[in-house]
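Coming up: chain A.
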Amino acid sequence: MDSRNLQFMFYGFTAAWLIIILYVVTLALREKRLKKELDRVKNMVEGGKH
Partner candidate 1 sequence: MRNKAIVLLALISATLLIYVLARVFFVLPDELNQGAIYRIIYFHVPGAITGFTGFVTAMIAAGFYLATGDLKYDRFSAAVTEVSLAFASINLVTGMVWARIIWGVWWAWDMRLTTMLICWLIYAGYLMLRRAVEEPTKRAKLSAVFSFFGCIDIGIVWKSIEWWNTQHPQPVLSIRDGGGMAPGMEAPIYINLVALLCLSACMIMVRMRQEAMSNEIDSLRRTAHTI
Partner candidate 2 sequence: MLYLRQVFTIAAKDLRSELRTKEALNSSFAFSMVILVLFSFAFDPSSEQLHEISGGLLWLVYSFASALSLNRGFARELENDCLDALVASPVPVSALFLGKAVANYALLMAVEMVGFLVFGLLYDVQAAHYFWPVLLVIALGTWAMVVVGTMFSAVTVNLRMREMMLPIIIYPLLLPALMAAMTTTTDLLNGAPFGPNLIFLRVLAAVDLIYTLLSMIFIEFVLVG
């Protein structure tokens, strides 16, 4: 059996967790960006109304 069996098992688990974490980070960053844009556009509309 390949001697790197255990090592690769950890790689596999790391890869799975990494994908989850990367996606969560992407979601968080997108949320921040969208919130900023939403506030900006809301202010633009409020400003235009006055």
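A quick word on the picks: all candidates are chains of the complex that A comes from, given by their letters.
The working rule: a contact is a pair of C-beta atoms (placed from the backbone, for glycine too) under 8 Å apart; a residue touches a chain by one contact, two chains touch by 3 or more; residues count from 1.
Computed from a prediction, not measured in an experiment: that's the story for all the values here.
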(message) Given the candidates 1 or 2, tell me which one touches chain A in this complex.
(response) 1
(request) Using the touch definition up top, name the residues of chain A that touch candidate 1 in the complex. (result) 1-2, 4-6, 8-9, 11-13, 15-16, 19-20, 23-24, 27, 30-31, 34-35, 37-38, 41-42, 44-45, 48-49
